[in-house]
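Handing you a structure now.
Missing here: one protein chain of the complex. Every other protein chain is in place.
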Amino acid sequence: MNGLLTLLVLLPLAGFLVNGLLGRRLGPVFVNIVGVGLPLAAFGVAVWAWRILETGGAEPLIETVFTWALIGDHAFEVSFYLDRLSAVMALIVTGVGALIHIYSIGYMKGDESYARYFAYLNLFLFFMLLLVLGRSLLVLFVGWEGVGLASYLLIGFWFQDVDKARAGRKAFITNRVGDAGFLLGMFLIFTAVGTLEMDQINQAFAGGLIPAGIATAVGILLFIGATGKSAQIPLHVWLPDAMAGPTPVSALIHAATMVTAGVYLIARMSGVYLEAPAASTLIAVIGLLTAFLAATIALVQTDIKKVLAYSTISQLGFMFLALGVGAYAVAVFHLFTHAFFKAALFLGAGSVIHALSGEQDIRRMGGLARRIPWTSGTFLVATAAIAGLPPLAGFFSKDEILWFALASGQGGSVWLWLLGSLTAFLTALYMFRLYWLVFLGRSRMAPEVAEHVHESPWPMTSVLVVLALFSVIAGWFALPHYLEGALPAPDLRFAWPILHWALILFAVLIAVAGVFAARHLYGNGGQRAEAIEQRFARIHRLLAGKYFVDEVYDRLLQRPWRWVSDRIFLRLGDRLLLDGSLHGLAALARRGAAGLARVQSGSLHWYAWMTLLGLVAVLIWMWRYV
Amino acid sequence: MDDTTLLLALSGLLFVLGLVGVIVRRNLLVMLMFLELMLNGVILSLVVFTQLLGAEAGAVLVFLVFVVAAAEIAIAVPILLLLVRTGHTLDPGAYAGLKG
Partner (left out) sequence: MTIETVFLLVFALGALTGAVAMFFLRHPMRVALALIGTMVSLAAIYAQLGMHVIAVFQILIYVGAVMVFMIYAIMLLDVRDRSFTERFSPLLLAGIAGLLLLLGVLVDGLLRGQPFPAVDVPPDVFGVGAFAIAFMDQFWVYFALTAVLLLVAEIAASAVIDIRRRGQDVAAGQAERENGHG
């Protein structure tokens, strides 16, 4: 049906407008109906569009809405493009998004800006759909910036708290750095190819007409954009701070959907990266480094949401590792499974925080498993999924990534696989550490908090159950196979099934080893962990300080820039040059006017005499020069 | 010196005398009359050139200037009367309030 994709995109926008303009006046019931109903409707439309796509034999649906600009021969059109890749993304965005909207009913209950919250969340969905459905890089970029805006608004949702407002700004500004790269990449593509329609760009690069240097430059520039949005080194610093926002926001934007936009972008532009092996190698290395370093940081964090944030960064690193070795479909597969179990983890964390009346420090938790069984059970399932225990979702996707890290013909190597496996071990370790500290062992809660512990209301727990269910079964969809037509797959260096099976077994062993290590360290009151912590105090400080990246940025960038801003731009440029010259001009005008005012004496004779002088001057000039 | 030059010199002289008269005389009515003198000087030059070129349009223009002069004096004199009514003097030095 024509107009279906447009409808899909516009539904959340309508929710934003209605809730943003009227929500506060019409009350929470109305806000619920609009704010949750429209995303659900969008999910329905997405499923419908997906059915049409499948009945049409996976032939991409293209829907042109209008021509944005016509410059010379180049038409910039706003058009939507639905192939299997964007269909998967749209389904994740609307599906997980709708679930999180439902969860938010319980979580945000009684907040004074209830309507504003749902308006922002719907705005986010609108931009995210624009991002995944846009056919042109330009539309994608509008969505890209838009989700950044929604992220900024939602991180700083409780803007009365200065720290939270500052975290929002940090996210926004860090993303600007990446966006600069993205924009430059777009410019370069347009110069080289002459269009911004992504399917045509891929074809042009695949045709081999574009020089390899340009492909490499474009690849690196777009990847810079992706590091900003997807929190990869060196632009990862905003994501942990972004946890200042409401927890459902962290689940939706900063775990399941928005931060995966970079993965989507690179998968979408796979045609470019096939021609740019150097850029691909860079992606793999950065992705793996990010995965490993973030996992080590996650080992020692004490804030439940920060642990999950670093876990997200780490998992995104895995996805980029897959992208870097050419396994685009596998990256999207991990994106897909990650969306469910990470959303479940974040929402479970939200439920814990809700139960403990706002407590986020895992050192003051423990023993919650029996008090909040639903949350605990779903959290356990999701933890197992992310740790890679079979047959849960994370096992399948992560195993695929590790296999391609070793076996891919496009840059796979033993080193990637080794470090990736180590990171997988760390993943299992830090996730079960979290589970042990929060749900098992003895209670370390403050007594007045412990009294009020309560299971969350049904809108929250039911969503947790649904997400946990998907954390189990999401890996059973053979997504890489499904995406074969839409995304290129790498050649294998060796196709020995025995090796593959051996690797799978090894991966399982690693995950189990991680679980047992966590049990060993944190099982009986965490004494062994403390002993290690004291023995390696310096390393612990380095990890707890997150490798001091923020501090380094502060020293290297922020302080010199502040000095330049203050001394050169403010004092020299603004105050001295601009203010000085303007004040000088004003003073000149005032003094000149005061002088000229004296000429206007009010005496008629004087005026007539000056007329005479003027006449003489005009006559002299006329007879001399005319 | 031919007739035309003579008349043009007279025209310029009348204009200059009118302007200087506006400057040097103190009485507002007299100043107004000097303005008329200036206008007469200008009209004289217009007439001379009209005659020189034999153009009817010039004659019409002179007539129009007459009418404008009449309209001007019809406005100027009531304003003067009003001024004297409030200021009780014809000395423009008394009306120097409008200054910068």
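Per-chain residue numbering starts at 1, and chain names A and B are given in the order in which the chains are listed.
We adopt the following convention: a contact is a pair of C-beta atoms (placed from the backbone, for glycine too) under 8 Å apart; a residue touches a chain by one contact, two chains touch by 3 or more.
Keep in mind it's a predicted model, so treat the numbers as computed, not measured.
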* Specify the shown partners of the omitted chain in the complete complex. => A, B
* **Sites on chain B contacted by the missing partner chain, in the whole complex** => 2-10, 12-14, 16-21, 23-30, 32-34, 36-37, 40, 43-44, 47-48, 50-54, 56-57, 59-60, 62-64, 66-75, 77-82, 84-86, 88-93
* Structure fact -> Per the touch rule stated above, chain A touches the missing chain via residues 605-606, 609, 612-613, 615-616, 619-620, 623
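Assume only the chains that are shown with their structure count from here on.
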* To do: Report the residues of chain B in contact with chain A in the complex, numbered from low to high.
  => 19-20, 22-24, 31, 92-93, 95-100
* Give every residue of chain A touching chain B within the complex, in rising order. => 596-605, 608-609, 611-612, 615
